[in-house]
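Working notes, structure below.
Only one protein chain is missing; all other protein chains are in place.
Chain lettering (A, B and C) follows the sequence in which the chains are written, and residue indices restart at 1 in each chain.
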């Protein structure tokens, strides 16, 4: 396992190094090292189930967009191990700061599927998470949520709560100033923050070689004297163990960790994007699917272990599709957005100008406001 | 010499390592390595003269502020080797981006002393540099000029000009997002930019330990796969040679260099600051003065070489004081600021609103506008 | 010779022709190379002019705008694309504290002739922060010029004028209009001067001021008002938002005595307030009714299911006209 910062080498075990990233589960579904006491069979099955669910959800979403039932959508297929593995390593009370692409992580951490549909249907209520959860709305301005995750972790620490914060971001995000400021702040205040980068090789069309002269993202951790780890982002065990250890370190008061998970989005940046414009989409995407798919890899292991078979899969698929459809129904049956509601929650108490404008809007409401 | 990035180790010679920074001239005025073919006696004398001049200038400025003849001023005494050494390594056409504290660098690169007086006297004309020079106005918002120095260097490169750009900044500046973005851009576009950090240990009152968990600034270069060098910023030879090599690298098309020059400001952050509030000012400042003063160190060498003596120094002092006084006179005799002039140069061609406001102002001008 | 082009085609053509004509011109932005920009404004340009002149930058707006400032100071004419207006904020300091001030600070010794192009405005069902209309921030910043075309012809002519201008220009492209319609656009290089508004249709009863995507709502409302009530509206496209074309604004209001301003931006401290104030300053005695602001509301631009309710609609403009005329 390649660790880019000295003081970290001790805490992570160096079970396996493949290439320059930490791997546990080989592409052929072999374990490089024993998982005894770390990941048991039921957790493995759970991991697989969750990856399956979110993959179905993702495909459904892309289809809904194509059918005009949803707005632009940012698919994550291919990145399931990174998102599911990292989210499973969290405790329920941990703060999660996802981007527009991290719905799998949000779902695993407890977000309702229909909320995510609502979000992409353009509903104002699409960013709410279940009561008591700390799943932030998908962050749109790149890298800006990283500093929030420093703040929430800092507050947890001050309150003496054993709660971590995780910020999701992409390879492109590492070029923004906020990336730098977040890592530096977290390093200085030793906040229990996990900076989880899914390096899928592209920021929309821009490959990482154009994003930076640096070869890896993990190596940036050294600039802040914090640990930086590179993991195979399609190996859910590697991701899970790495994040778990980072959370533990954080909660022991040892500060933040930067994790670079190497992965790939099979599809487009968003449904508005055409990846053929900037990469040999069919070939490269097929190569990742065939060689490194996060689900296939785990499936092989589960099959060898005798805890997975086609029938089980079919049962799951049926159940999951039903679950997704129920959520979709809920989202599509969701009350039409009431324009008058858009004036709420700008302030804790509505000031006069917004109140009057709400009335102004209400007076038009029945006649001409088109609601989608 | 400590170099923080692999690919750089070859190009800088590793003459001397003292502590963890590059040194050539010891604190006792001994050379760690021969300067033959690099720095001859006349250049050494020139270096000393320039350091002497700027020190006198700096002290004069502090006094002027105390006497109420100038506004707040940011002194640099103690940092002469860093500023003079780096500026001497430049060619006349190179672009310089100084901060509010880098007047020594600006003077060496050709800025007129009276302009700097004018600047701190609050004159609108205090930021102009001599015709044909590329000395930018003192940059006030921290770290923001670093990206400009990427841009100017990039333009030079595109035009095929052998011209470098140097950005001056402090240790505190390394926490800003612009630092990160500048280094990353320069790395990607391989611009001939020298990022010259004077690490004087403090950002106003905040010591570097609070600024970052990282131990050095030079190590940050690795995050961008560019060379990062740490030099003794009170050793003018080390600074000069390092910057010279960085310029050459840049002009060979090999991209930017990050240089961390370890130094210390003897005085206050600005004349409005009281360093006793945050550090044991007398003791620490005396220690630096006694042990590591950039002028004293070079003086010892020159004396040993027999090219310096008290008499020469006195001659210089007299000449320099005269020169400074002439410039001061020029600045103090400078026409009183004409308020009506402040409307010029907002745009290439004055728009109607500014023109009318200028008239409005003019109509008050004789009676009530107090000009300082 | 002219052909029918969409606004985005007109914009691409302006850049294409200026790249061809002036070696100092460079384009910088995220995904503007092989991808042609998220709205395809730079489609085909990297193939024609190479990656040195049509540059895919790292994802960092302060870096883009800041290095463009350096490029501009050293002889280039950078044209920056910011993917959406709200993503300009990381570069806000570079614009406000540097691009807008370098000439002033150096008494004209150094200047920053650059253009920052960015799509702005709502109406395309974009996600959060993809629909902002915060021109006020920039119109309150001396040293900048701010431009917002409402049609393909102006878009090309204004963009060329902006690229030739010696001051930094923020060029706001109404996203909703990129492909909304085609219009005759001359093949050759031409300029639409900055700082000049355009009387789009003449009338005596009331003046409607609008820009960008709102111009069409204004025109539409004016037409309906004429059909339904017989009132004749004078519609004025401001085109340049800073500096404002006060003469055109005032002479119309002095004629009609009534005015409406339509903008997508929030009402409070929106640019509409400045227009009201200019009228107050010089034409108060001509006013037969309060100047009416029909604007976006004082709330964040909401999620797209209700964005149509956020935006001024033809009906809202119409009601504004009726109120003003029956005051």
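The rule is simple: a residue touches a chain if its C-beta (ideal position, glycine included) is under 8 Å from a C-beta of that chain, and two chains touch if they have at least 3 such contacts.
Just so we're clear, the structure is a prediction, and the values are computed from it rather than from any experiment.
The chain we do not see here touches A, B, C in the full complex.
Set against the missing chain, the residues B:215, B:252 or B:277 yield one that touches it, B:277. Among A:61, A:99, A:156 or A:205, only A:156 touches the chain that is left out of the view.
From the set B:177, B:192, B:228 or B:294, the residue in touch with the chain omitted from the display is B:177, counting the whole complex. Within the entire complex, the positions of chain C that touch the omitted partner chain are 62, 86, 89-90, 92-93, 96-97, 100-101, 104-105, 128-129, 134, 136-137, 139-140, 142-143, 242, 244, 265-266, 268-274, 276-277, 280-282, 284, 287, 289-291, 293, 298-300.
Along chain A, the points of touch with the absent chain fall at residues 95, 124-125, 127-129, 136-137, 140-141, 144, 146-156, 158-159, 165, 177-178, 181-182, 184-185, 188-189, 344-348, 351-354.
Contacts to the hidden chain, counted on chain B, fall at residues 71-72, 100, 121-124, 126, 137, 140-142, 172-173, 175-178, 203-206, 210-212, 272-273, 277-278, 336-339, 341-343, 346, 353-354, 357, 361, 364-365, 367-372.
Definition applied: only the chains that are shown with their structure count from here on.
Relative to the C-alpha centre of chain C, the farthest chain centre belongs to B.
Put simply, the C-alpha centre of chain A and that of chain B have 45 angstrom between them.
Rounded to a whole number, the gap between the C-alpha centres of chain B and chain C is 41 angstrom.
In chain B, the residues that reach two or more other chains under the touch definition are 177-178, 181, 184, 188.
Listed for chain C are residues 58, 60, 62-63, 90, each touching two or more other chains.
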